[in-house]
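Below is one structure, written out as structure tokens, with a few remarks after it.
A single protein chain has been omitted; all remaining protein chains appear in their positions.
This part shows chain A:
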Amino acid sequence: MAEAVVDNQVQKKKKDIAFFRTFRRLVKNKLAVFGLVIIVLLTIMAVFAPIIATYDPIEQDLTSAELGLGSEGHWLGTDNYGRDMWSRLVYGARVSLVVGITSVVIGLVGGVALGLLAGYYRKLDGIIMRIVDLLFAFPGILLAMLIIAMLGTSLVNVVIAISIWSIPGCARIVRGSVLSVKKQEYVLAMKSLGASNSRILLKHILPNCTAPIIVFATMRMATSILSTSALSFLGLGAQPPTAEWGAMIAAGQDFMWSAPHMTIVPGIAIMLVVFAFNVVGDGLRDALDPNMDLGK
């Protein structure tokens, strides 16, 4: 009898792989679905940019400069050099996504490594966390500007700057998780079976910390994309004529009255994407929280 009940549960659980379970819970959150749609659209834009874009993003056509929204052949208008805004927006998505993903990945690798070491080895904890505190003491964008000032302006250096800026936050989150996971009895049980510290840390503790890391990475994407734009806006990131949203806003500044769409269009794009990553991150946090009952 009891065996049958267990079997039944097993049947149900089979389909219940963690990934799909999380996804199903995420989809229940309408805002998160909205965010997810925007992220998917952004990804499609970035991947298929050459197909989607209607013009070359850096091709100038001074005969059709500063066309407004809805103009013939240029539904998002053109900028002061007559470049098609839609095509620039599409190629800009590429820059945002690539910089966002690479900087988050590099930041995660560094942050997870430091967080694991700090959380597991008490002796390293003090040193690592003080360095992290030091990095935290700088306002993020200033830290990024400082790094770029040292390395020079380019998109690659923006990636480096934002990666370094992502490390402390990630390290703190991972350390916190490791501190709670390493107190669990299964860690002691693994030690009693003769597992080495590195094995315990990488094979047993890290997989138990994935939920906060996933949430952090998603939220961090939003910050990274925003900072890339901010740095480019300040002239520290993408250089003209590269199509980059922040740089596009900066270029449009002088034409606020004659061609407001030059600033508004990339501005809305940044806003939507940042918003999308934030709500998806929020949704993931709820979906990954085992204590949260979303009404099944």
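Everything that follows uses one rule, which is that contacts are C-beta pairs under 8 Å (C-beta built on N, C-alpha and C of every residue); 3 or more make two chains touch, one makes a residue touch a chain; residues count from 1.
The rule is short, and it goes like this: contacts and distances are computed from a predicted model.
Trainee: One chain of this complex is not shown here; going by its UniProt record, which of these names is it: "Acetyl-CoA acetyltransferase", "Oligopeptide/dipeptide ABC transporter ATP-binding protein", "Fe-S cluster assembly ATPase SufC" or "FAD-dependent oxidoreductase"?
Mentor: Missing chain, UniProt protein name: "Oligopeptide/dipeptide ABC transporter ATP-binding protein".
Trainee: Given that one chain is not shown, which residue among A:Ala149, A:Ala189 or A:Met256 touches it?
Mentor: Considering all chains, including the one not shown, the answer is A:Ala189.
Trainee: Just name the one of A:Arg25, A:Arg88, A:Arg175 or A:His204 that touches the chain not displayed here.
Mentor: A:His204
Trainee: Residues on chain A that touch the omitted chain in the whole complex?
Mentor: 2-3, 6, 9-10, 13, 122, 184-186, 188-196, 199, 204, 207-208
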